[in-house]
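One structure is given below, encoded as structure tokens.
Removed: one protein chain of the complex. Kept in place: all other protein chains.
Chain nomenclature is as follows: A, B and C, assigned in order of appearance, with residue numbering initiated at 1 for each chain independently.
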Amino acid sequence: WDERIIFDLHAPGQRGVLVSAVESEVSAVVGDAAALVPKSLRRRSRLDLPEIGQMRVLKHYLRLSQGTLGADLNIDVGQGTCTMKYSPKVNERLIDTPKLKSLHPMQDDDDVQGVLEIIWQLQEIMRAISGMDAVSLQTQGGSSAIWMNASLIRAYHDLRGEGGRRREVITTIFSHPSNAAAAKAAGYDVITIYPDESGYPDRGAFESAISDRTAAIMVTNPEDTGIFNPDIRGWVETAHAVGALASYDQANANGILGITRAREAGFDLCHFNLHKTFSTPHGSGGPGGGVNAVTEKLAELLPGPRVVKKGDRFVTTGAAPRSIGAVAPFYGVVPNIVRAYSWIRSLGAEGLREVAEIAVLNNNYLLELVRRIPGASVPYAQGRRRIEQVRYSWKELFEATGVSSEEIGLRMADYGLHYWTSHHPHVVPQPFTLEPTESYSRQELDLYAASLAEVSREAHESPETVQTAPHRSTVHRTEHADLDDPERWAVTWRAYRRKYFGTRGSP
Amino acid sequence: WDERIIFDLHAPGQRGVLVSAVESEVSAVVGDAAALVPKSLRRRSRLDLPEIGQMRVLKHYLRLSQGTLGADLNIDVGQGTCTMKYSPKVNERLIDTPKLKSLHPMQDDDDVQGVLEIIWQLQEIMRAISGMDAVSLQTQGGSSAIWMNASLIRAYHDLRGEGGRRREVITTIFSHPSNAAAAKAAGYDVITIYPDESGYPDRGAFESAISDRTAAIMVTNPEDTGIFNPDIRGWVETAHAVGALASYDQANANGILGITRAREAGFDLCHFNLHKTFSTPHGSGGPGGGVNAVTEKLAELLPGPRVVKKGDRFVTTGAAPRSIGAVAPFYGVVPNIVRAYSWIRSLGAEGLREVAEIAVLNNNYLLELVRRIPGASVPYAQGRRRIEQVRYSWKELFEATGVSSEEIGLRMADYGLHYWTSHHPHVVPQPFTLEPTESYSRQELDLYAASLAEVSREAHESPETVQTAPHRSTVHRTEHADLDDPERWAVTWRAYRRKYFGTRGSP
Amino acid sequence: MPLSYVHPYIPNSASEVRQAMLDAINATSVEELFADVPEALRVQGALDLPPALPVEQDLARHVADLLSRNASTDERTSFLGFGVYRHSVPAVVDEVIGRSEFLTAYAGEPYDDHGRFQALFEYQSLMGELLGMDVVNVPTYDGYQAAATAVAMAGRITGRRRVLQLSDPHPHKLDKVRDFVSGFLSVETIPTSASVANISALPASLDDDVAAVWIETPSVRGSIEENLSEISQLAHAAGAIVVVGTEPLLYGVLEPPAGLGADIVTGEIQSLGLHQWFGGARGGFIALHDDPQFVMELPSRLFGLASTSVPGELGFGDVAYERTSFALREEGKEWVGTAAALWGIAAGVYLALMGPRGMRDIGETILARTAYAQRRVAAIPGARLSDPALHFREFCVEFESASAVDVVAATRRAQIDAGVVLDERSLLICVTEMTTREEIDRLADAIAAALGDVDAQNGARQ
Partner (left out) sequence: MPLSYVHPYIPNSASEVRQAMLDAINATSVEELFADVPEALRVQGALDLPPALPVEQDLARHVADLLSRNASTDERTSFLGFGVYRHSVPAVVDEVIGRSEFLTAYAGEPYDDHGRFQALFEYQSLMGELLGMDVVNVPTYDGYQAAATAVAMAGRITGRRRVLQLSDPHPHKLDKVRDFVSGFLSVETIPTSASVANISALPASLDDDVAAVWIETPSVRGSIEENLSEISQLAHAAGAIVVVGTEPLLYGVLEPPAGLGADIVTGEIQSLGLHQWFGGARGGFIALHDDPQFVMELPSRLFGLASTSVPGELGFGDVAYERTSFALREEGKEWVGTAAALWGIAAGVYLALMGPRGMRDIGETILARTAYAQRRVAAIPGARLSDPALHFREFCVEFESASAVDVVAATRRAQIDAGVVLDERSLLICVTEMTTREEIDRLADAIAAALGDVDAQNGARQ
């Protein structure tokens, strides 16, 4: 579809929906509604929203949806670290009821026992999956859960009077960037550990970095390379030895469900992403859902309100006594809590372990296929198996052909497949990260690898084909400078009209 | 998407859904379930359905859906006679409740008062819209409603002992073909009246055709040309004068809602299509919904079960005493009954009339645009306004360029727009029928006409561009002979494998 | 008189647009466009309809309030069948048929609607595998119409005028078939014996004027016809066509009728992924062997594979379109029109999800639970099974002294809808894969209690 910007659909007088009118009895009492507002507050300029009939609005967005490659349509193994898995449709049906959508969080507990039970049950389930003692489901995404970890760490040390001294957080370069970023936002200095030659996080560098200034380590394991640090308990013990906390980013938990937990490695706190490991749909970039799980010593810091069980009843209570306060409104992303609960209940303990096993099998199978593609390589940990994903490199291809990983991504779009380079910085040169999860059949993994191999062939034989991609997308290659130059960027249609046409009207 | 046939997705052992297992307590009582079946009845051959995981099945059908140009995505004025209008999404939400989906028709009346009230209300509404005395909502589409008209006509004359004599039904060539076909299926000989030079049905030919052998006239008005026969009451009176019934096909009622009715013209019975005039979605070709409305003298023939109001309660009863019997199961296409009820309630009497007025305005506006396109012409009734649609002709274009209406349709697909020639026979040469309804904005009508004009330009300037279309469809021009030759046609994958590969396996 | 507001469904009714369009066509008013509708035919005043609810929230509240007065079969424990069944509908089915594209498509060409053609071709193909037949139609309205058309086809193919009906079909279906073919065929019933065909009575009626022998298996009582093979042999020997009405859920476990001699196989697809919808979601299949004489008598659309101008590419189109009333008006076979395509897509998705294993499992589960329910109910004093046949999903229980209506009324007090009353003493009970063992036990207990009460009352009266 070559669907115009919505402002171009404006047709004066058309209505998309009508609004409940003020009843005559109400007008009789309060008079003209607009007159209730003091003149100084009344809108002065015309509101330039477009006027469009209902069917045309619908059509516009349906067409845009068809121009969006949702995971449901794709073989979505190319967005490594994102754990793109099947979000079962039954869960969408289950949450689509006024019994959930039309609940208000201040209703009397008696009227919301069902949703409270599900929240409580998911807390219990997450206790089991993490091995931790207490759980909060309040955060709205993985990074906000990481922020909450940072906030808990800060509160913990503050309570002990060590907040002023412990100003450093240690992470690893292949942990998700939000660990570094949230720690920084919480006021910490961030020390980042790189891998040693083997590809495992460098134990020596870590020991040099840790000290009584360390507030916490905040690490992912397996890391975004798919490599599991077998020495993780050693790291945690080292942190504990200096009085630091150990915080576990479980964004990559999919491959270790039921295999190993934060508890076994001795972590003090950890978080999961409902929208990754636990299958809630990614929503074009949220809402997600975060789970924070902590040991007993941190439980008193958890935010409120909380759901607890009293006898057979589920009741809401305020925050814990030394709570960090609300990190987010009310009870978290409730639709995702119900979806995740449903997904876990469909699988049970054995099913979750099967998820992990097949995800890892798929990953190592795909690794075998990619390894054979000319120009692709698998840095680090040679000869070892990987867990949830693998960070690959097109270094050889780039050196041979000049075709970059980013360009390959644009060409993969022509094949109708997602592909993403990797988080910055590109420690692995020309990186790409594939994470097949448990959701894809062998045939689909074969097809994805075959498409990569085809693009590699193109890169060798006619690099310009790849370098001028996309060829079959709705749009062509965009001009990056338009996005980075303050004189040219346009974040809204009004800014675009102003900057490019000097007008308030449509160009 | 180049999505393979579903049998090619087979992967042994995969499951799309699991089935509730036989409980051990049940097995203990009845033994092995398969053994309940005598050996002679047990399935002998392997069941060759494909085995596919749930996500892959979903993906398959989502991709196929994207390869389908639903009315929600299109400017669907090109399927004239089909009354493609907006099917409001609120109606989809309203019916999506177990309170409707999970109702059983044999439940006690007390448990289904809500749905019975809606059925009853829609009956009443249809009485008002038609001006008739009694209504049945049981048929599942327009043609089945036409069949019911034929069946009622037959029963009516049979009851009066005239069934043997009245063996003819008169229709017009621009009435929907199902009037002719259903009358024939009911055992009638069909006499078809063509228009006179003016384009109105030929009164003289009609008077020559009608006699005491006539069981009924079964006509559409406005006809599929969009021309309203102003003499319709005269026709009905002529029919009545010979003892024949007059049956009104209201498939084109959209342009006359609240303007004129079966009652005013004196008809004995009529039908509407819920999926045309009353906006229920067309469902890729059904389910639709038929409404039959009759005068008092035919009411005793209506099928059962029926919904009636007793005091404040709605109760189900059997068929009328001299009923033709069940024409369809239970109460008709219930989801469409609720959708149609909701649509009508949103609009009310004034809104329905506004629908008619704007539909006719849109039609005459589009007529004005098409008239100006080189090669297009507007046969019949020169200088008169049309009601719901117009049957146009590319005769001039065909004669000038050799490009046919069918070829233009294939080229319109490249523009992402539906286009359909017209029902057979093509009395209007190189026909096409446009019906804009009330749903499309002026901009969309302009765009549709501009696309037609562009194809006309192509036909004149480079006819081969049009004649080799489609160029941008998922598939290319098909070989019609494959579909008409019994040796080559393949209605199922198994037939295809057998005929083309001599095998039961996948080719 | 235009509306006082612009309705969201009618974009061009904004007054400035309306006027601009009138100007463009040189009209002074909309009224002028209706010049062909004489004053005498005009409706006087507004239609007598309930008030408009143009604000979406008001409409939604109104309809939701009405529907809230229904108690669904999810809220009660339902053993109701009689042609409409409470089966599990996988969420993926609803997702697919709820897609705007499929929901609102209609009659596009294979080029704009490639996906629709493929989805319906696949439906035909999946049904073909299940039924072991090479030709399956795009669904017609329902199983009634499918049976009526099948019988009518047999009449057209053979040129004969009698139809022998050997089973206990749903009475409304029988109504429909009789009415439909009454112009040219007579339907004669040979009464069943123990709820299946009385095969010994067949030869006496089976003459060379019989167009079709029509069997329903399962019958309206859920009984499976065990002698289809023998009936087919007799019918074929007399030159008659064997028409079978059946239930597709059987054929993960049972040999399909085609393997036992059936020529035309028909039935409903409601059980293949459609909700009950108060009986309003139906689709009829008609399956044939790939015999042109039969195919050319079928009125429905048939989507078939076709090669395209690109070698190796598969397209789709209408097979033998010239049969249809779209092509030939009254010279076509019966008629074709908007029927039940969306439900066909649903059934295709269902079969694709179920696969061979799912279809076997569901057949076995329902057979087992039916048998279990039969034994539980038969064990109740005062109740007995009406016949000894093999039953699928439904069976009939007869009460010695209680009225079926009273039993139903009594069990309703326990939130159980025990079944459909067939006659004074007979109750038709339905169990599916949705009916748990525990629910069956509760039903049996409730019936036992009801009968006990009746006995007690009878005792008191004596």
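To be clear about the criterion, a residue touches a chain if its C-beta (ideal position, glycine included) is under 8 Å from a C-beta of that chain, and two chains touch if they have at least 3 such contacts.
Everything numeric here is computed off the predicted structure, so don't read it as measured data.
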For the chain not depicted, the shown chains it touches: A, B, C
Touch with the omitted chain, as defined above, among A:342, A:404 or A:430: A:342
Listed residues A:185, A:209, A:299 or A:320, member touching the removed chain: A:185
Of A:206, A:272, A:380 or A:420, the one touching the omitted chain in the full complex: A:420
Among A:105, A:374 or A:402, residue touching the chain not depicted: A:105
Where the missing chain touches chain C, by residue: 8, 56-57, 60, 64, 74, 88, 90-91, 95, 100, 353, 433-434
Missing-partner contacts on chain B, residue numbers: 11-21, 52-56, 58, 62, 88-93
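Following the convention adopted for this analysis, only the chains that are shown with their structure count from here on.
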Multi-partner residues of chain C (each touching 2 or more other chains): 7, 9-11, 17, 54, 56, 90, 92, 95, 100
Multi-chain contact residues (two or more partners), chain A: 11, 14, 53-56, 58, 62, 88-89
